[in-house]
Each structure stands twice: as structure tokens, then as C-alpha cells.
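Take a look at the structure below.
Only one protein chain is missing; all other protein chains are in place.
The letters A and B name the chains in turn, as written, and every chain counts its residues from 1.
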Amino acid sequence: MMENNKDILNAYVLPVLRDIKEALKAFGLPRLIITGFLLLLFIIAPFAGISVGASLTDTLGRFGQNAIMVLAMVPMIHSGCGLNFGLPLGIISGLLGATLAIETGIQGPLSFLLAILYSTPFALVFGWGYGKLLNKVKGSEMMIATYVGFSSVAFMSIMWLILPYKSPTMVWGYTGEGLRTTISTEGFYYHVLRDTLSLRIGSLSISFGEILFFALFAFIIWAFLHTKTGTAMTAVGSNPVFARASGISIDRQRTLSVIMSTWLGALGILCYQQGYGFIQLYQGPMYMAMPAVSAILIGGASVNKATITNVVIGTILYQGIVSMTPSVMNSLIHTDMSEVLRIIVSNGMILYALTRKSGASR
Amino acid sequence: MNKKMNRKFDTKDFIANNIVPIIFVVLCIVCYPIAGYSPEYLIDQIITRLVRNSFLVLSLLIPIMAGMGLNFGMTLGAMAGQIGIVFITAWNIVGIPGLLLAAIIATPIAIILGWFCGKMLNMAKGREMITSYMISFFMNGVYQLVVLYGMGPVIPLHSDQVILPRGYGVRNTIDLINVRRSIDNFLQFNIGPVRIPLLTIILIALLCVVIIWFRKTKLGQDMRAVGQDMEVAREAGIKVERTRILSIVISTVFAAYGMIIYLSNMGTLNTYNSHSQIGMFSIAALLVGGASVSRASIKNVFLGIVLFHLMFILTPQAGKNLIGQAQIGEFFRVFVSYGVITLSLVLYEIRTRREKAESAKVLANAQEAKA
Partner (left out) sequence: MSEMTKPLLEMKSVSKEYNGNPVLKDVSFTLGQGEVLGLVGENGAGKSTLMNILFGMEVIQQTGGYGGQVLIDGKEVKFTSPLDALKAGIGMVHQEFSLLPGFTAAENILLNREPENKSVLSLVFGDRANTIDRKKLQKEAIEAITKLGVSLDPDMLVSEMPVGHKQFTEISREISKSAIRLLVLDEPTAVLTEKEAEMLLKAIENLSKQGISVIFITHRLQEILDVCDKVIVMRDGRIINELEAASTSINEMAKLMVGREVATSINPVEKDRKISDKVVLSVKHLWVDMPGETVKDVNLEVHEGEFLGIGGLAGQGKLGIPNGIMGLYPAGGTVTFSGNSIPLNNPRACLDSDLAFVSEDRRGVGLLLDESLEWNIAFPAMQIHGKFLKKYLGGLINWRDQGAIKEVTEKYIKQLQIKCTSSKQKAKELSGGNQQKICLAKSFALEPKLLFVSEPTRGIDIGAKALVLQALREYNRKYGVTIVMISSELEELRQCCDRIAIITDGAVSGILPASTPSEDFGILMVGKTKKEAK
């Protein structure tokens, strides 16, 4: 009997355990902790008097708002440009599109389309220039991207003051010039996506509009990566020398990926604004890259590999924690430490990815 | 030899190698008449700012020597300094003894933080800068956790001056009336309207001497070796990892002292902002002085502080006089600070790349000579 048990153990149980161990290893300890933490929050929530439905609604809403900005990381990671710390550049293109759309005075859902339309040429031009710059500094893209983002935010701060916008919804009331720091999207494209196809079950409400909008672009990126050009882009990221020896122009693929990332960044911020309800100018976009970067890393991406699944899982985990922690913490210990925890978790995740061996020299 | 002679007279090369300082000189010359400040006022301001910032900027030199680039992790040292200052303010210790005590408290914290940072950077060789930058972000979270929630309940501090009315957490701004200008006022004298804080200047001069001496030590030599080529240094038996960690620890400790001097000069502590701002401004100032990611000298430090802060003082006023909005000038100087770091980093990368392409030229020339 004992022997028999042992055999069963050896034949069936141990391999399964090994597989689980492997799977956990591939999943990574930090990710495991974060998932566990989020689950714990959802388990505690009802005891702390928080409705799970409302929490889920909040998490999904934030997912819809942020997912495209996280998706904006994918092309650049694929082409080997690293994490897109220069996301603010894309966001600025989005802001230009948004403000120009409101300036026309056209209201309702059409303004959202206009904003996308107006932001596109900016995103293409900025992305092209940014891509050219990154091609000149291969190997230190991330540091320079960070500062390109910061510089462009600071530069646009000046621009928001002096550009001749006239729409009374946007400029300061008392002087009549210079844009306000926050502009409401109410009356323009506030909740255009969120209120489309939304479903209510008790306290839970799901907006299929936002999710479908994200799904559309996720599908486009997925499809792109299955084309000839997309394959070339992945090869450039995987082994640039191989790609070059196979006749691929590395610089062109990288520039293309940066343009795509920048454009997705512009779309991402527009999607964010329709959910959040405000356009944030001036220093607003300064640190917006960090949450997106850490979300995709939490989702399982590394500095040089990322998939759409990483985007979806990462955004849900990250936004889940961001939306759940304050409410649960507040009701438990009557202190809101969530902002501090968010900083530690998101930057800790980025730090973890940077200090892992992959890609680094010995 | 011939090459060297040519280099001296090549204005194009000179401009290319010193483009950042030159931009700043031009900027200051343009803004000076528009801003309309009196020269006495400017000199007084520049001396104040030199005194305030040079210790901090000097702390950046050692990691550059060890080939680890710009130490964005100096913010960690600044945090340690701030914690020291918070304690002595809460304990109501006045004047120079207070600052000394703050330094004593800050030292072990800075050593631990610096050691942590150095360890991390050893795991991320080749991308030290972005990593040290993220460390400063990460540690900022930990700092907030400690200062905003830990101080009061966990770390016993009971001072209305420091702690928020809710009973825990440090206030947003703390008035450092106890130690304000206490180093500067000691042995201070005036030349006309210009104040000369002798003791602080002595302290800074002392640090300069320490850095010059340090370059001559065995450790300094090892750092230069590690900075040039880790593999060669390792083969020669130098403990590369340890040397790198030491360079970060020293830098962090100096940054902590620098922060204490800075805060006592300022007279107020912005508990949650001072440190992150100071990191960026110090690095920008060093780069404005003509330093690069791999090369920086004491000369760069002082030139950089003068130029950078001159710009800092002049632009808001110039903006106000020119367009009638001081805010533009303020945004402009933020833009310039970030822009200067971006420009220096990009120029450095391009220059390194160009040097690598040189050897192909040599071969091509040899062929042409034959033909």
C-alpha cells in the first residue's frame, strides 16, 4: 500500500507540483504578492462594509480609462526601445487634440472624434521626432525618454499660457487668455464611452463602450504584430543584429514603433478624460508615464517583452489596487495610506524590472 | 601631438564641447537687461545660492568618477538630511549644535540608504541612471510612509511645531527658526551690501579639499579605474562591486550634509517636496557647468551653480517685464532645467557613438592613400 502511494506520488503529484512551481516562478514573486494582496482586499471589503459591486465598478471604470495608455507601452517594448517613459509626449498630442476640439465649440460625441482627429497629426509628428532622437541614443532610451517627457511637459506649460485659445470654457475667466489648469469635458465628450452600452446589475455597472473601445485598439495592435511589418518589429526588439543581418532597417522599425506608442498615448489620454471628466493641463501629464509603466510590468511584461495579455492583467491588477486600497484602508484603520502605498508598489515594480538580469550586461 | 595643437584653436570644437554652458551664458546676457536687477543684488543672491547649493552639487562628483553617471539617488541623502532636521526641530535644539546633531542623526540613515542604492545599481549595470532615478521615486514613497504615518505613533515625536494637529505625521512645511542661517551668521561679514558667510565658505572649501584629496587616495584611484573599465579593474584584483557601493554611500552621506546646510540657509523645510526638487536642480546645475555623464570637476560645480541660478533669478522677472506674466518665466526655468538634462544626456550619447565610428575612417583613409 505504502509503495503504491509512493508511486502515485512520484508519478502524478510531484510533476504537478513541479509544474506549479515552474508556473509560479514564471509568474514572479512581486506579481504573486500583488495578486494576493488584491484578492485579500476583495475578501476583506465586505467585512469593512464596502460593497463589492461598487468596488468592481470602480476598478472596471479605471481599467477602461487607463488601459489604452498601458497599451501604448507595447509597440516600443516590442521594437526594443524599452519602457516608454516618454508617454507624456503622446499625452500632450492628446491634450492638443482635446483643446482644439473644444475650441471649435462642437459638442457631444462628435467632439470626441474631432479630438482624436486633431491629435493624430501632432502624435505622428512628435512621435517621428521622438523616434529619430531615440535612434541616436540606443542603449540609454529610458533615461532620455523620461527627460524628453518632462521637458515637453514643461515646454507645453508655457504654450498653454500663450497659445491664442478663445473658447470661454477653457481660458481663465478674469484675464480672458491662457488656458485653465483643469478643463471640464462636461457637455463635450464627458462619459461618451462610459455611458455607451453600460449594463447595471445592482451596485455593479459595466461599461461595454469603454471595454470595446479598448478591445478595438488591442485587436489592432495584436493584428499588427501578426503582419510582416509587425514580425519585423518584434525581431528588432528580440535581436537587433539578427534583424539587421536579415535586411531590416532597425531605425525605421523603431521610429514606427515610437510613432505608434505616441499615438496610442494620445488616444489613451482622451479616453482617460472622457471617463475622468477633466482635461488636466500644465504639470498634469508630468508623472503619468509611471502608472502605465508599472501596470504593464505588473501584468508580466519585462523591459523587452510584452503582450496584450500583460496589458489587460496588469491594468486590472494595478487599478484594482489603486481603487480598493483607499476604501478598505480608510474603513479599517481610518487612515488613508493608499497614495503612499501606490507610490511604493508602482515604483517598486519598475525597480524590480530594471534590476533583473534580462538584457543587462553581466 | 599635432591633434592637440589643433584642438586648442578649433572654435567649432570648443563650441560643440561646451554648448550647454554657452547657451546659458547667452541666456543670462539676454535676460540681464530685461530683468533690470542691480548688480549688487545679483551678486548677493549668487553668493547666497552658491553657499546654499554647492555642497549638494559637490556630492555628485564621486559617483561620476566611479563611472556610475549622474547619481539621481542623491535624493536619498537629502531625505536623510531632512529626517535629521525634523528631529532636532522637534527636540528644539538650537543653532550650530542642532545642525551637528542633525548631521549625526542623518549619517547612519544616509549610509544605509546609500548602501541599498549601491546594491541595486550593481544589479543594473549599464542602466545606472534610470535605476537610480527610480530608486529615488521608490524611496520617496518609503520616506512618506515613515514621515507621514510613522512619525508620532511609531517614532515618538511630540512637538506641535513639527507634528500635524491630528497627532501623527509631519507638517507640510516646517519653520526652521532654530537653525535658520546659524552657520551663515557665524563669522559673517559684509562687503558693501553683499553678505559673506565665512564659516559656510570654509565648510565648502573644506569639502573641495576633501574631494581633491580623495582623488589622490587609493580608493579614489580604484574608483577611476572601475569607472573606465570594470572588467580590467576586476582582473587587476580591484573589488569592483564594493568600490561602486562605496562611491554611492559617500555621495549619499555628502548629500545629507549638503541638505542640512541648504535647509539651514533656506530657513524652511518643505517636508514632501524639498528633496525631490533638490535632486533635479543639483544635477541640472552640474550639467550647466559643462560636466558630462562621465566627466565632472569642481570647476563645473561652481560655474554651473552661478550660471544656473543666475538664469533662475533672471527669467521670472524678465518674463514679467517682457510679457507681463511672471508665470511664464517660472515655467520657462522649469523647462530649461529639464531641457538642459535632456540635452546633456543626448549630446553625451551622440559623442560616445561618434568616437566609436572613428576606426572605420582610419581604414578608409588607408585605402585611399594606397589608391
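The rule is simple: a contact is a pair of C-beta atoms (placed from the backbone, for glycine too) under 8 Å apart; a residue touches a chain by one contact, two chains touch by 3 or more.
Here the structure is a predicted model, which means the values were calculated and not measured.
Check A:Q107, A:T182, A:S203 or A:T229 against the missing chain and you find that the one touching it is A:T229.
Within the set B:N18, B:N92, B:T217 or B:N273, the residue that contacts the chain not displayed is B:T217. Interface residues of chain B facing the missing partner chain: 213, 216-219, 221-222, 224-225, 228-229, 231-233, 235-238, 357, 359-360, 363-364, 366-367, 370-371.
The missing chain lies against chain A, touching residues 226-229, 231-232, 234-235, 238-239, 241-242, 244-249, 305.
One rule holds for everything that comes next: only the chains that are shown with their structure count from here on.
With centres set at the average Cα position, the gap from chain A to chain B is 32 Å.
Across the complex, chain B meets chain A through its residues 120, 123-127, 129-131, 133-135, 137-138, 140-142, 144-145, 148-149, 323, 325, 327-328, 331-332, 334-335, 337-339, 341-342, 345-346, 349-350, 353. On chain A, the positions that touch chain B within their shared complex are 85, 133, 136-137, 139-140, 142-144, 146-148, 150-151, 153-155, 157-158, 161-162, 178, 282, 290, 335, 337, 340-341, 343-344, 347-348, 350-351, 354-357, 360-362.
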